[in-house]
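The following block contains the structure, expressed as structure tokens.
With one protein chain held back, the other chains of the complex are shown just where they sit.
== chain A ==
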Amino acid sequence: MDGYAPAYVAHNIPLLVVSGLGTQSEEHTRLPQGPRIASEIPLVESEDALTVRRHFKDSDGSTLAWNSREYGGRNKFKVKLVGRDYTLPVRNAQFPPSQATSPTSKPVLHSALSPLSPGSSVFPDGLLDSKWIEKHQELVPSAYLSFYTFTSDPTLSTLNDNQLKTDINSIKGILSRSGYKTRLIVALLSEKSIVQSPDVEERLANIRKATGLDGKTSLFFLPPQSSPVELKAFVETIISTIYPICIEYYRDLSKHSRRKRNRGVVPPPTAPPTSGTSQTLSSHGWNVRYDFKLGVFAEFRQEMDSAVRSYESGYEVLLGLDVLEAIASWSPRWNEARLLADIFAIRILRCLLWNVNSTAAVRRWQSHRERMRDFVDRRGKGSATYGWEAWEARWAMVMGELIQKASISEFGSSAIFLATEKTIAIGERVEPWEYLHHPGYWFRAASKHLMARRTLALEIPEEDRSPPGYSPASQIASKAYTYDTYLCPEPHEESPLPGREGVDHPLLIIEALSKAIPEFSRRGQLRLVQELQILSAAESMKREAWDDAVKVLRPLWQKMSYRSEGWWNAVEDISWALRKAAACAGDGGSVLAVDWELMNKCFTHHTSWHYDLSKSLDGLDTLKAKPAVVLHANEITSFLSASYVFEYPEGNVGEHCSSQLAFTSNALATAAPLTISEIRLDFDGSMKHLVLKHKPEAVDSDSSEMRPDNLDLSMVSLSEGMHNDRAVLTGEANLTFRPGQTRVFEFSSMLREAGDANAASANLSLATDQFDLEYIHTFQQTTMPDVWWGKRGVKKRIVRPNPSSITVLPKPPKLELGFVNMESQYYANERMLLKLEVLNGEDVDSVVSLDVQLTGENAPAISIETNDLDQTSAENTETGSDLAGTALGKIASAGTRVVTISIPALDVPATYELSVKAAYHLVSDIETPVYCSMSMQLEVINPFEANYDFSPRIHPAPWPSLFTHDEGDDENQQGTQARGLAQKWCLTARYASFATEDLIVDDINVEVIGSNGGIECYTEKLVALPGSGLRVAPKSLEEAQFDCFTQKLSLDDRGTATLDISLAIKWRRDSEGSQSNTTILAVPRLLVSSSEPRVLAAVSYSTKIPSMVHFDVTIENPSNHFLTFGLTMEPSEKFAFSGTKQSTLQLVPLSRRTVKFRLLPSVRGDWIGPIHCVIRDRYFQKVLKIAPTDGLKQDKEGLLVWVPPEEDL
């Protein structure tokens, strides 16, 4: 809105002049000839007055945004602070001096700004002057607020009050004489220090009466000692009270204008026009004037709807047939009218935006442009001139600025454009542009028109471009008809001849763009900002401001989103622009960087371009220094892509590992081959850096060209070297990369250190006389599998997440540990000898020491026996046993050493872990210890388990009689001679082998461990084992019987006795020289020698009569009682018997009786029975159970007797 008078485009708000506060400032010196308000009364300079002054200053609303929200608050006025003096403008023009007397009638004086007054700029046929708005906005206040001190001193009060009255009345008089209807408002500030006197009210009433001021709206009084809050409230009260009055003032002015408009008469001018044209302003022209004034006054009142109505009506009339159409296009009035039309449109747009009628505003904006275009095409110089484009740019710029000034709240967020307002019907066809876009779009549109303007300006023929003094008059005349210079310069300035000052078009465009860029970037439209930056840089280049262009382009080139997103044509555009700018600015680094990137074949090929880095800096005279460039692969789209692959993901220390570094050149086919001086590969972790140096070879190029896939695989031998004080591996190869070529360098390097290593980056450096260039390719994980290149183009896909990394494992041990001649199972009670063989698989001799550890619950102490070393033994501990550091000495390569680990016999089955760890070092490498370990589960089980049967037998010896007396010299004999009752028992042990192989049982025996209850005992084995031992198969059951004789020591002792016996099995493995082991199995405690009577049955076979069986029932009475038993023998079908069938037996104490039966069984070779022989204790009526002995079996119904088959008898 620069081209328009500020008063025309400014928003109008009521003017309030505040006088008499504070210091004499903001002196008003203009229009000295107007009515002057002056006063003798000094300024109010108290502290309160200054505070009030500040509050008024803060209430100034002239800089607020143009919308109704902002004006809702207290900032309603344009506040002008003056001293005591104020000069109002002259209301009426002076008489023109030349025509002091008029013959016909008394001339009427009009406003000095009216077209009727000679001397006015618009006399006689102009429409409006911006001074008119200025007069109302700046000079003539709607209210004149005068501050006075209200003294509290009673002695001075009358004098002071009278002075006030006089002053107020004089100002009132000046105001009313001036012809303006400005309201006088008086505010009295009470003096601070003095106590409020009771007659204040009276004095105020007195002043009011004398001055005729309205006590409510025109006279304000600030009581003394007011707080800051009260002061602020005081100012706010004044503003809010007088605001309606001021609005009324502007309403009166509106009424005045409307009255004059409705009168419909053109007032006669003060003097008829004499110079120039005799034409005066038509009545339509007057209507335009009045409508404009009505609109402005409505704006003063903030009544935007009514302002729009007035403006629209004025606009229509102005562009109607009778006003603008009637003005000759060559006349300066024509442009004035055009300007006024713009002002109308601007004010209409502002009112529409005020009410956020956004779509209506865009449409109005468009319609004004269309009407002006139509108008210029018909009446003016057409719309194909630079003047029109200049105006179009201006018009777009105006809209952008209006939207900015309106600061619509929806644009506060990131909104790009506004939705249509509610007055637009839903479903109405709305053009996309009619959604009000944010100002950035408008500034951008302006920049486009500015570009079009430049294009047109450059087309101006040279003869029109010479300045006025240099061209013939006829040409000047024709220029005036050809070029539209509305608000823009003449052709000779618009497009100056070389060497002359003129319009700087690129600068105008850059200004427009720099207004647009913040608007876009604030809304996050960063890609659009990039686009605008390209345009801006292009303009800078047009101005030859190369440094500015580089300043914009270099960051853009580095950071642009187009590259990572693959918008290659945009990247290319920016790159070429940067190259051009950098070349001119002497930024060799940027030139090289761009040239490097542009060699990529994704960019368009320019046939004339050399695509050779070595020629990049040719012809650059502006170079400041030798450029050094560092390029990172992930920051540019390089034509060289690199990958680094280890052949295997793992390797061991001391081994060679193969790796390949592959470069693929995607350069344009015509690009020159690139020769790199040096490639440095950096590793993270435990690998040495690798440096490849260029070595030109004569044979290289021809041989590699032959490859159909353009692949070149070269083996590079590496050697240790130093590079920048670091140990590196260096190699030499030809480092020339041709377009489209894939070059693979294969290395074989020795792994020295365990740990992870990965290739971090490849640095390519290119050092020439002209520049240093470094290109850093950082290896990253890719989704595409990397390739391992083999001979003759064989490819192998490496599918690993990170093929550029390797895990280096420690050196693997080659010592082998193994047990030889292991038994498949070890048993308890057996000494275990484990033979450990240590085999040295290394290529050289090794010095080995062994750690052996047996862990488990109650692990026994173990010992190791080596071939030539003495036995060592270790302490037995609770948790296990551990033999550390048994030195085995040197073992020759491929030699073995056998170590015997001996574990003593175990009593109980157990499970142990035997771990063996060999620590060794090679004779050739004493420093590096190597470890090798193995472990084994050792399970030891019981070879045998047994169960037992303990049954009574009849003791053959006679029982001692109570009546026999043995006089023996027992004192001399052993004192433990048993004299009690002797009993015979039979212990049957059934033992099973739990071994996994055959075992030989050499002997089996029972041992009496102990007894209690006063008995003596001895055992006798019944069946002897064969001399060579008994072979016991796995899982087989064997039986062994023992007779067990017990005898009470004393005959009188009838207590219960128990016997503790264990079974000892002496066995050995079934192999040569196996040692004999003894497994002792515990027998449950045996109960012997009851004092109860018992019955034992015995059977024997007749030797005389075959098939006859003697069946004896022996009743023992070990008690001291006389017992009576009833005996019944029942017949059976199985046998016939002879003997007592039923009888009564009486047993004296300590006696036994045998009842004999002879059985004749009816069957052979079978068990017969049951034998129903019942022996009942008569006294207790208790049946005694008959215990079977040899040849008898107990059944659940009774005893069974074995009858041997016929042949045995």
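We take it that a contact is a pair of C-beta atoms (placed from the backbone, for glycine too) under 8 Å apart; a residue touches a chain by one contact, two chains touch by 3 or more; residues count from 1.
One rule holds in what follows: contacts and distances are computed from a predicted model.
K.L.:
Pick, from "Sedlin", "Sister chromatid cohesion protein Dcc1", "Alpha-1,3-glucosyltransferase" or "RNA polymerase Rpb4/RPC9 core domain-containing protein", the protein name that UniProt gives for the chain of this complex that is not shown.
P.N.:
Protein name of the absent chain (UniProt record): "Sedlin".
K.L.:
Out of A:R429, A:K624, A:K791 or A:K1104, which residue would touch the omitted chain in the full complex?
P.N.:
A:R429
K.L.:
Looking at A:E531, A:E913, A:D1060 or A:D1166, which residue reaches the missing chain?
P.N.:
Answering carefully, the residue with contact to the hidden chain is A:E531.
K.L.:
Given that one chain is not shown, which residue among A:P6, A:G566 or A:G841 touches it?
P.N.:
A:G566
K.L.:
With respect to the chain omitted from the figure, which of A:R261, A:R394 or A:H437 is a touching residue?
P.N.:
In the full complex, the listed residue that touches the missing chain is A:H437.
K.L.:
For chain A, which positions touch the chain that isn't shown here?
P.N.:
366, 414, 416-417, 427-435, 437, 441, 444-445, 448, 523-528, 531, 534, 561-562, 564-567, 569-570, 573, 782-783
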